[in-house]
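All protein chains but one are shown at their positions in the complex.
Moving on to subunit A:
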Amino acid sequence: MALLRRPLLLLLLIVTHQFLQFRIAFGSVNEEGQKQEEFYEELLLKPLPDRKLLTHFHFQSSAPPSTSNGRHHHLFPKAISQLVLKFQVKEMELSFTQGRWNYESWGGFDPIPSSNAKPPGVELWAVFDAPQHLIDALWKNLTHTLSGLFCASINFLESSTAYSAPEWSFPPASGKLRYGTLPREAVCTENLTPWLKLLPCRDKAGISMLLDRPSIYRGFYHSQRLHLTSTGSGSEGMDPGIILEQTLTVVLQPDSQRASLAHASEKHIQPSWSLSSIFGKQISGRCVLAETSSVYFLLDKGLVAELEHIHKENEKSEENVLISEKFWNNPSFELSAKPDRIFIEESSLLSKNASVLYKFEIEKYGESEPFDLGLFWKTPVVWLCQQAPLHANRFLMGSGNERGAIAISLKSTQSSEGFMGSNSNDERCELRVDVFQVVPWYVKVYFHSLQVFVDQQPKAVSDIIEKIHVSPSKDKVSPGVMELVLTLPCSVSSAVLTIEFDKGFLHIDEYPPDANQGFDIPSAIVSFPNFHARMVFLENDSLNKSPLLSKFQEKSPVMSYTEVLLVPLTTPDFSMPYNVITITCTVFALYFGSLLNALRRRVAEEERFLKDKAAKKMDRIPLLLSKLSAKLRGRHLEGPQAPPASSSFINSKSVLKVILIAGLAVYWQYYFS
């Protein structure tokens, strides 16, 4: 019995052990309700009115809250989670941009421009979850870590002259926000490489395979952005969950030569394109670590309205072809792949038209059947993208190296048909505009010279400016920050803000190597808090939530960035230190040299001294003997015997020697011949 019991017991143990293991493995998901790390990849394609194409890559990675010790990641990049924990970052955004977002042609009211149109160069802002006195030190260390991580000179933002703390004009408004930009930072492959290394599939599988570097950097605008939010407060023993959103927005021009030549004569048809023609590659399968992998094709509401209008004119039928099953018989354009789902935007009160979104799932494509979406235009279409209520521009005024003025001009755009109607109940319809501008300390702005012109009429500042917060610059310590809230009448056609400045002087060490190019004033941010850029596409199944569409549904204010200004400052002559040293040393040498000469030099002093010595010694032969012995001694002890100073003495010595030798030779010849 005992013999039988042993193996039975062993078997029982093994079985329970396996069972427990299974329980533990599933327990982490089911019983404790903890979420796993998730990764989503999406690509959005949108044709733009000026024959260009917008491609927007969206990658989202999330890590759930977990216990402080033993945090293991299998999808989420560890570098980012360490950064969030070490610097107590609550929210952070870092963007690298090259090019300028063309608000007139590409729109300013959509969620894409509001969150992805960034100023050129590097922009970094961060909200910290720490006491106020520690935030500056945390910001400094954060800039250094990011510069090492992304191969850029973000560490230049560490000095207090480079960053600022806006209080309420920059969303998210918080007292613990720090904001800094570097307008002249170059963006190239070396910034994209570490950004791609944060993705689970890098650029080897999935949608990120499309990222052909020459095609991206040949675009008109490209911006790579990294946005992270840590959710949940850091309660004791629990690390907060982190959501990391990486987006890459590229505006490209499809090469019209690569498109079919059949319609070459029709110049005003939009160019046809496909993924392989713009990137040179196709998507051969999804990233297996991604929850969802989809490609979206978005038709703007203006474009949809134009297409429906054309269709109604031609076909005279009420059917909306774009969402019907036979959409590929569309007389206006043809898509090369059949979409899996079609979404229509929930029409809001503002406009009657709705955007149309086609969704393509990448799951069913693979190596043997790669995914390549192509668009072929059949008829010429012209449309307008929806603009922000006012179009913001900024320029410099004045001339010379001493003073100047900055002007921000806001011009109304005519496209938005709705915002007038929203407040039409009120007689006094008002448009609220927030302006946030940071000016470096060497451009000394005089805030009392702020003037406002509405419809080219000067107005009193207190009429238009509802709230203003100014932080004047301190030389070499902090930049000048200006935050304004303007309330303009809805029927405004143009408004201009001007402010005067003086140009300051920099120390010679503070000039960059290319000082004669000028110095940059970073972009100002103009936002419209009462208008929200959102597109709502309702999804029926909540199981497959798309982070891109959720982002579009967020109520974020409409924002636009102005241009970066280039201010020429007076530059010194950098060769002056060398010139000064040379001239000073020459003057000193001449002065001291002539002084010493005048004081100590006696002309022909040595010759007279020797003549006296020679006169004292009457005999010739002892004189010659002494000279010879001196010569012999001189030959052996070199060094302490310094050679004679004046040149005349050397000459006489050598002449004497020549005479001596000649005399010896003559005597020898005569005596022995």
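Heads up, the rule we're going with is that a residue touches a chain if its C-beta (ideal position, glycine included) is under 8 Å from a C-beta of that chain, and two chains touch if they have at least 3 such contacts; residues count from 1.
As a convention for this text, contacts and distances are computed from a predicted model.
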item	value
Name of the absent chain as recorded in UniProt (options "GPI-anchor transamidase", "MAK16 protein", "Exocyst subunit Exo70 family protein" or "Protein YIPF")	"GPI-anchor transamidase"
Full-complex contact with the absent chain, from A:216, A:269, A:290 or A:431	A:216
Contact residue for the chain not shown (choose from A:36, A:67, A:189 or A:401)	A:189
Per the touch definition above, residue among A:105, A:145 or A:379 touching the missing chain	A:145
On subunit A, residues whose C-beta touches the chain left out of the figure	98, 140-141, 144-145, 147-149, 151-153, 155-156, 158, 185-190, 193-194, 203, 213-214, 216-218, 512-513, 574, 631, 634-635, 638, 643, 650, 653-654, 657, 661, 664-665, 668-669, 672-673
